[in-house]
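For this view, one protein chain was removed and the others were kept in their places.
Chains here go by letter, A and B, matching the order in which they are written, and residues are numbered from 1 within each.
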Amino acid sequence: MHIRFSPLLATGARTMIPTLIAFSLYLLVVGHDAPGGGFAGGLVGSAALLLVYLAYGDRGVRRVLPTSPEVITGIGLGIAFLAGALGLLFDDVFLSALELKTTIPVIGDLKVTSVLVFDTGVYLVVLGLIATGILRLGGEERS
Amino acid sequence: MTTVATLALAIPLFGAAFSLIALRNLLAQRIVSIAASVGLVAVSGYLLFAVDADGAVAVAVGGWEAPFGIALVADRLAVLLLFTAAVALLAVLVYAVSQRSTDEELRGFHSVYQMLATGVALSLLTGDLFTLFVAFEIMLTASYVLLTYRAGGEQTRATISYVVIGLVASALLLTTIALIYAVAGTVNIADLTTRLDAVPAGLRSGLGWMLFLVFGIKAAIFPLFFWLPDSYPVAATPVTALFAGLLTKIGVYAIVRTQTLLFPSDGPVTFMLVIAGLTMVVGVLGAIAQKDIKRILSFHIVSQIGYMIMGLGFFTVAGVAAAIVFIVHQIIVKASLFLVGGLVETSEGTGAIDEVNGVAKRSPLIAALFLLAAFSLAGFPPLSGFVGKLALVQAGFLAERWVVVGVSLFASLLTLFSMSKIWSGVFWGEPAEAPKERPARGMTAATAALVLVTLIVALAGEPLVAYAERAASDLLEPGVYRTLVIGAAP
Partner (left out) sequence: MTVVIAITAGVLFATGTYLLLQKLLSRIIVGLGLIAHAANLVLLGSGGAPGRPPIVEAGQTGPFSDPLEQALVLTAIVITFGVTAFLLALAYRSWQEHGTDEVEDDVEDRRIARLGFRRREES
């Protein structure tokens, strides 16, 4: 079945998608002590993916994803697990939050926590799951 | 030792994550998954002895102290069941891997399997009600996926009813937890043990029965069991064996944990004993009416749940200890019986007892394995079922509850009758036609290993009962659990 995609939507998506991705990354990075975090960021990122689906179909989604969505979920789960293991390794407590504060000249204070690592994992899990949903339920051809 | 207790949770999670990453490579998935299962057996085996020697441990996850953070509590009851569950998980996994027409080739089988293991470990180890809810969700969602893998045609209805019942029970569990939080202001079990004292008695027992009801749906007690014999036989053998061995028992574990710690009673609870008796009899009567090995065994799951609830209903150290021993026995025996059923189905092509004949003549090993497991289920000395039932009957005599003890013995007789029906239908007689396919060696080996474990459970009967009694007295002694998790009462 051939589906013709709307050129209006495709053009709009071109500007919307980078904005959504940037916002989702912002939510991810500030998540450790401001509203946001991996789950919210992941959902906004998946909104970008959905826009790709609406504008370019499931082939488009397949093309923007580096690997199969299940593997993305797995990598996310693995990263979240490693973040927990970091706590076990350095603090003797699984999932405990480690902090690293440095001051970089010109840019200013920088605070990196292991929560960010965990949140990155959550981000990827959410993205992978929604991509799985899009491709499995919205695919044109059946595997 | 807190690190080891956390590892029991981290290892299956690791297995789930990395077998999902290796989705394209079945061999790598198998290695990760089996390594994780072996690791879980090792860790929980260590905990089994360490906790008994040095006392229970409580872990504050992420460094947030209880009652504010999430606590993991590895006490005797939790680690005993964790170890048993880990053994069953490993044996079933080996069986699944060695099947020829494999279920595990389905995408992500190993990942879902390990996620289920994570859920089981978390529900056993968690120290607060909300995390218990989350653990149940992890476990049940994994079970939905495993059950629906092969569903198609007529099976869709059975799987849908399983999923819908599970979700309704989860929503009710969440509501109950919300109400408990509303009246007590905490979800930490240790903190609740004292906070619930301040709640008016009527409200308190209402909440207790609500929890009993929702966990009762998961544990398949009378009259909330109807979904189980309908849905379990639908799945592939390893999946059914796993469900039969683990899922309902985790429900019983939750009942034992919450009823003893949060809603203790001074004496036997007649209502619980009535429910127990009805569960036993109705379950076994259902089994007698069935004509398919897996369906018969599914009804027996229900029937045997009654024995555990009976032990809890006595509300004595001996009774709760007997219930714990019985859970251990059931996890192993039920899983091995279903695996034997799977062996018969593989070699004969069907599990309908009218169509299969003479398995004993063709493959005496399968017959011997069935005989051992079935006798153990019926409670023949010197097998593990006898240890459990003897402890239960003794506890019943001590509590002077003659009627329910009599009912349980009657149900045991019916169990034996229904097992002999399988035996005479399937194993006796002349084999009619050529076998469909010989079960792979690994499948038979995994089943034999699990049946061997039932023998070990029987041989270790005395230390096991003693261990369970220590676990039960921890549960029934107010303050032990609380002191462990949040320190001495102010």
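Keep in mind that, in the parts below, a residue touches a chain if its C-beta (ideal position, glycine included) is under 8 Å from a C-beta of that chain, and two chains touch if they have at least 3 such contacts.
Note that the structure is predicted; figures quoted are calculated from it, not measured.
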Omitted chain's touching partners, listed by label: A, B
Contacting the left-out chain in the complete assembly, out of B:5, B:60 or B:177: B:177
Option touching the unshown chain, where B:52, B:137 or B:355 are the choices: B:137
From B:94, B:145, B:246 or B:353, residue that would touch the chain that is not displayed: B:145
Residues of chain B in contact with the chain not shown: 130, 133-134, 137, 141, 144-145, 148, 152-154, 156-157, 159-161, 163-164, 167-168, 170-172, 174-175, 177-179, 181-182, 187, 230
Positions on chain A where the hidden chain makes contact: 39, 129, 133, 136-137
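Keep this in mind: only the chains that are shown with their structure count from here on.
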Chain centre separation (chain A, chain B; CA means) in Å: 37
Touching residues (chain side chain B, partner chain A) in the complex: 2-3, 6, 9-10, 13-14, 16-24, 59-63, 107-108, 111
Chain B partner contacts - residues on chain A that touch it in the complex: 68, 70-71, 73-75, 77-78, 80-81, 84-85, 87-88, 91-97
